[in-house]
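All protein chains of the complex are present and in place, except for one that has been dropped.
A, B, C, D and E are the chain letters, set down in written order, and residue numbers restart from 1 in every chain.
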């Protein structure tokens, strides 16, 4: 299977363990971005997965690409140019102390991307899936333009398109509102991850239950075949409960509930769900199994440092089948 | 608000993570002392907070002062001279294995302090609060003398005085008993932190409940307006339950119960309560809110490495209001 | 008390914290092996404990011996020669992600041991206990031969012999089956740790309950005075429940149930039980107390990084008596 | 003595040791900026030293201020507001491999500073020295405006002003040329650090020797009493030779030549010279001694990790007197 | 340019800094192997470079492949199967204390490779260079057979072949002598790296000078167009001098002499020369420039931790041109 993802990749910098920013003497490095996280997961599951992005043309940009390659991502479509590397600083909480992120991604090399940087035709030809999120069109007009071109190309080539329509109000600084931009992008989607609330806010699509809201989305955007979402109960920063559901227009498939503690790293757990679900949809002929696979992948991601999910298929399947024991494997 | 605290600051040395002393190859450095911990907390909450102490006149003494300054403490009243830097070695436990402290503080530069080292008049003029604990008079006659002078100056200047009357039997090596020394010091106090048992042991003040014992303390020491204490249930070294209560002569104000797990660092959690309570008393016109703020500050301290509480006002208020979710802040 | 143990010691290499192998930049070193782990525990409890093994004659072999000596083991009977140092790579899991071991111990210096390397007579004379496990005879004919000679010498000298009859199917590569080798070794044993299932698989000794199976073992192997086993419920990789039982031919002595969380390091927890039990049998005139001591030792080992148990007698007794509070010791 | 400095402070992030950026898993944190580096040095020498700057109003901005305070800098004049924290990434070279810096300081909180942020009158009243560098006016119009106001206030209050007129061509992005801005700033200076080449490039002031160029500068800018510069021979990244000279309009005072190897950290060594020289000018009545003190301070800075010089007066004087032996002090 | 290399990749484990093995608590991980080191260098110089090898089918084998990919190597031809991952333990010396290697590579997954594992035809089609070393045929008959097939395929396809004919007497354990195996492999070579001594030992080819010996090699093996070697003077473990020479049948091209101190990591410096030379031969039409590029690449590798050379083309050219200054690049 060949997967294409598109979006910004940031350098993540975190104090060791649960130190506060003011205590730190060093910062641990990871790289991540919601779309690239999905790409790494799918590469780890054995898919051929390429990420499309733009990095600054210096050693840190190259280090970012090296990080993706290390975890199996094809970086041949990465472009290098001016601008900075997007950053985010993550302080990891514990118990009732929340984790905190300080974003520092303004005017990144990715935000300066323009449509002529990307030859979508050659990238998407032969692909089996294209994934994007609501972060990308929030960053710059150029990024939004590139994305629209990518979705339209995917549609023309018959490549299924998924979107995590996440909305972050502190992005969207370039003068457009998500309500102006997101609908045209969502038109081309096969699978949408989002909540009732978001459907209403972004598209004015309303439904009293997830199922009804999903049905309304499918009516408004006829390309959509699947609507999905996760539900998280945050007991403390070290203890969450997670489940997922998938609606195919007929039935809602709900995953088991995962009781997750301790939490090593909560970042990228939503992306791990998306990747697990895509893997499941492309591999199993069984929607229940697909949503279980996605939810279990997400649960396992909570145990792995960094943004990307490095759980193996075997590990995900063990948990998806309900075995939470974590018994030592020799 | 201007706060003055007085007491020894030690270098704390701990094996990484939960290693035992015999396994360690390096020791993590923090600095702390019960009174200075209160000072740092109040500085972090935005108060002007100065700590009065005496350090050895060498690089480690200067490093200790630098540590306090870094976290906002005014070190202009620190004196430097002969003697060693007090130390303590902390091994952090987990689950049913207890944490252990090896103290190495005998004959420290602080224990050699004498009244002429401190100009209390100029230090306390304009101050809004003065805080001390039962550790200080236990260390040396000089320290006890300095403290008494400080309390008397505070009383003369109308500065409220608080005391954590903690009693450690393995201190008090200089030939006096706490029963000889503590009463005169307690005379000048506005707020006392201690348990029924301590009131009885130190002052022969008896009461069958916390409220009655508090009332008896107020009778014996008419300056006292508040008596307070915390209650801790130690389920394991990684899981504690904590609450606090405050008695003002009329009512007992009880905080909510905090279920704390995992515990990152239990040291200084009592000091965090005291600081939170002082902050509350000086800021809110609401004793219930003050005791909730103190208890929440203490609970959050358990998640922070080191002796000092680096939780922000916003974080404390979130938890004080009952939100334990630790949800990621972006 | 003088204790002799015999078996391979490996270098253990683990990624920091809960990192996956592919994320690691460095590997933390420990040394361990099931029999040597027992030896270290007993040395830590104050017994004179010597481990018999064979290391490669290079700096890593010497480092392994130094590690044992550091923790109190007498290494005078260690032999040095050709062959490699056995290794194992351990990835530590968390929550529902299991820990994983990659063994790399083929053709080690220990596997090349031959009977003439060991003068059992002088080693075992005056000893109070000899311990072995089912790992050793699985490694090579030479190791099995050495072991048999050791057990026979111990029997001749009247030294009690214990065995953890653990069976690992991926060992036993040198052409013999455990069913061929284990019975003769078990003949000489005073105490056997194993489950009903193992008794049946290895010796075709069957019993419907632990007690019956134990009785059948004692019938088949008349030297056996004690049969013991532990029971573990693996809730997650971070949360286990553990108890132990000991059968002396008359009664079954059951330890309390230990609820263990968080788990720092699960490796060597079975060995900690064995060492605690041996300590108890040789020290207390009370089988219930012995099995409680063993179980509490095992529970505490879960909180200590590395393969070996570094809990003190006082710590074990505190937990054995039911105090799980882990209260800070000053 | 009371010293005021003004300029941006950046978070510096470096791979451990001499690792390349692409190899790093973590980045060591320091904070620094050419003017703040001077401020820290003078604080370490016992002067009262305050740094004026503007930080983002988040945890990293506060950490930066804490870093300055730890090393003795008065941060009461620091302002907090919008914008990011300036960063630079430093890869440390060795031998013939050069160190490399990737700057990431565009649009920092400091660059957004405006004159109304700073009350120069109250800051500079009573000060004994004011120091600035050519980095500040290169960052933004606001920074240049603030600086000019500061210099003019200093002049009005009779506070001596020093400038390191360093020119970095990749700064100066806001539409002005240094030739437009620097002359008015240099007008108010008592001491200028720069080379013949810079005098010519920035002010069109020409002289065939350092002495002649210095004399020409003094003619063009009559407030200047001292012109100074350092000379560095870079044998390799690990081995430099350094000397300094100071011209007072009459004589050139040359320091001894320092042969520096190995080099631990070359960053901030010029700033260490400036601080040492200012210290010398304000302390000694001896220009030769002042320039020797400055040069020795700079040489010692090469042995200290981070941007700031933490050498003590005693250490500087030992080296300034020609003792290079580095003999162990017990 | 497309480059193919073939050989074993080992996990390298080293104590931190210059600690001895017996002192270490952790081991730093790198991966390397003489041929893969060449491959990484050429990938870093921008060539398309693929390494052919065989790894164990477990997480460490995958980590090894990830390491190569991170640094730009194409790993599509890597095979996975049974056997262990080759290891070596490196203790880094300093001054007059030598570095030491303990190899632990017996019976690795690579040593178990067999010709049917590799489809040389498809791998080498379109390649511009093929590189091997004398380590590979020393490991097993299977490795030697694979290599011979690769060289013959390269010859048939017209792909130039280079060999570093390094001889290690402690390898060659599988029953063949290098004198039996190396000549047939050397037949197909275009470029050979080796010394007079080696030519004599391996091929009985004799010459009194490097030039004469080279000429004799070209006579014996008519495919050879270039003979090359490096010369190292080891002053101490921290200070070496290095130069290289290249003979093309007509002239000897000698590089400048590099005085290298300090030395960060001496491993892989010969491989860095080979890679630099291959880059030079394929890029410059100038043998002198090629040998200078190779020697400078090797010199720079001494400053880089790990086995692989991460110097950039620009860095190599700076040093190749004689600039040793290591001046900070901003």
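What we mean here is this: a contact is a pair of C-beta atoms (placed from the backbone, for glycine too) under 8 Å apart; a residue touches a chain by one contact, two chains touch by 3 or more.
Everything quoted here is computed from the prediction, not taken from an experiment.
J.: Give me the visible chains that the unshown chain touches, in label order.
T.: Taken over the complete structure, the missing chain's partners among displayed chains are B, C, D, E.
J.: Using the touch definition up top, pick the residue from B:59, B:206 or B:233 that touches the left-out chain.
T.: Answering carefully, the residue with contact to the hidden chain is B:59.
J.: Where the complex has a chain not shown, which of B:27, B:114, B:166 or B:252 is the residue touching it?
T.: Going through B:27, B:114, B:166 or B:252 one by one, B:27 is the residue touching the chain not shown.
J.: Kindly state which of the options B:107, B:121 or B:212 is in contact with the chain not pictured.
T.: Selected residue, touching the omitted chain: B:107.
J.: State which residues belonging to chain E touch the missing partner chain.
T.: 17-20, 22-23, 93-101, 103, 168, 170, 234-238, 262, 266-267
J.: Footprint of the hidden chain on chain D, which residues?
T.: Given the touch definition above, chain D has residues 70-71, 258, 260-264, 299-300, 302-306, 310-311, 315, 318-319, 324-330 touching the missing chain.
J.: Since one chain has been left out of the picture, which residues of chain B touch it in the full complex?
T.: 13, 16, 20-22, 24-29, 58-60, 62-63, 66, 84-85, 87, 89, 91, 100, 102, 104, 106-107
Operating definition for what follows: only the chains that are shown with their structure count from here on.
J.: For the identical-sequence pair chain C and chain D, what's the CA-based rotation angle in degrees, nearest 5?
T.: Here the rotation carrying chain C onto chain D measures out at 180 degrees.
J.: If you average the CA atoms of chain B and of chain E, how many Å lie between those two points?
T.: So the centroids are 62 Å from each other.
J.: Measure off the straight-line distance from the CA centroid of chain A to the CA centroid of chain B, and report it in whole Å.
T.: 46
J.: Touching at least two other chains at once: which residues of chain E meet that condition?
T.: Correct list: 25, 66, 70-71.
J.: If each chain is a node and each touching pair an edge, is that a line, ring, star, complete or other?
T.: The chain contacts form none of line, ring, star or complete graph.
J.: So which chains end up touching which?
T.: Taking the chains two at a time, the touching pairs are A-B, A-C, A-D, A-E, B-C, B-D, C-E, D-E.
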